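Selected chains from the complex are presented in situ; the others are not included.
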């Protein structure tokens, strides 16, 4: 996303003091979307977003910053300390704990980088997602499932990462002051190694769901050659959702080919437990028109369901803009 | 509204590449408001708004852009593709359909202009509203009623317009993936002709309300001479609200006189069905103080009601600012 520098940058050029900066950028899209299982199969879709990037540097050279969007700025403000409970209302107060904080804040230096807010867990950071398709993401079905930083917890989450050479190491934890007693002790650790055109990631997560300990291990591999990036992921969790014996497996592969203004993407992903198997297959393309505009479209086939599989086709096509 | 150009513009001046831009502008007002029918007749009123304008240009010279305000940025983000329904929850998913999207997105070129989001229908575009009065709009009772792009539908709506010489032609449709089965097939077409100091607009709309087809035709005429702009509108709809035989007529006239810093506005508007007749009369004035500030005031008399007419007087007075 193209960052638009505010004049503070210009002013800072002539100043000798360290200056904090605010940048404003935006994105928008417009098009049509199709869903084979909807009553009215074809619809319009459009969206406008404005994002703020905040950055600064301390006198000793530590970098710090934060990001938030206009649309979720309300949640971004939620990590505020709660008022002391009225007399007699007792211990319900969780005191300064994040309350579904959106956006994120970080500080970084030679020690690494510490981030808080709505930050991905360590396992998600190092393995990432398969390449996605479509103007709207079409349900983001290329994305892996993780235990960390889900909407079920009270954010903010925290993550520390350290990179040296091609190696990245990360640990993360969800907010221990989580209101949802059903979900506790969410921790993750991950390591990533990148060399030339290859990257490998390995992550581990654990959480307590209704008192049942759930573990998740996930690995990814990525290779880029001749304009093509191939990626594969494989993950396994036991007692998924806190249900004893409910083992969960997810795996998939994606390919992205870029040449000049064109990029073509495809993915196939499977998520299964003992009683069901969901399959997602997507293909899409994007063509850059210059100036931040692209024509983007995609198609996803979804095959899922408990009582016999349901087949759903989703597709979209339109223009994507970044400002 | 005065647009404030961010430094990206300044930076772009020295760059040779096409650049996307973000502008931030604002408006505010403060004053008092009166309502003859309220328990406490006199009150304070104030408001602050921040608006974002996003614009860019493709390599081939297509212009594109979007606009959103900080206060409705949450809705502006709503045109997102919805998640795939969980297995077994069936076909309720409408997939990428706008969800009361605020703001709008457009692309334009020699082919005309295509807009999506919270965009007025074609009939509203070409006929517009009578001139309004007051610091707060005083209920915006100068505005005509339309079938297109109402809050009852799932936005985004879409509109195409093409202008050549003094002629503007427009067509529009509400989102066909509308959740409200009570309101379907909302389409509109309009044409406008402007020549010298005159403008004429003619629009037609249709929608299905609970299965009853409702049609609306509306015309407007405008003339400007000696600093005075006169405008008249007349519209007729049959089976209004989906009620068979409930014919609806709206008509009105407005005058706006501008001289130097002063402008004075008046309107009279009638909206009637077989069983009731609502009359709205307004008068107001604005005096520019320079720098984006104005003193603005207005008074509206409202006469409406089913069981005998109710007379209501509303008025306001205060300062209006644009930044």
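Just so it is clear, A and B label the chains in written order, and each chain counts residues from 1 on its own.
Keep this in mind: a contact is a pair of C-beta atoms (placed from the backbone, for glycine too) under 8 Å apart; a residue touches a chain by one contact, two chains touch by 3 or more.
Just so it is clear, the structure is predicted and the values come from calculations on it, not from any experiment.
Peer 1: Quick one: how many copies does the complete complex have, if 2 are shown in place?
Peer 2: Whole-complex copy count, per this file: 3.
One rule holds for everything that comes next: only the chains that are shown with their structure count from here on.
Peer 1: Could you give the separation in Å between the centres of chain A and chain B, each centre being the mean of its C-alpha atoms?
Peer 2: So the centroids are 36 Å from each other.
Peer 1: Which of the residues in chain A come into contact with chain B in the complex?
Peer 2: Per the stated touch rule, the residues are 2, 4-7, 9-10, 24-26, 28-31, 33-35, 37-50, 69-74, 134-141, 276, 278, 289-293, 302, 304-307, 310, 312, 314, 316, 319, 321-323.
Peer 1: In their shared complex, at which residues does chain B touch chain A?
Peer 2: 6-8, 10-11, 18-22, 24, 52, 54-60, 62, 64-68, 70, 73-74, 76-85, 87-88, 90-98, 101-107, 114, 116-117, 154-158, 173, 175-178, 181
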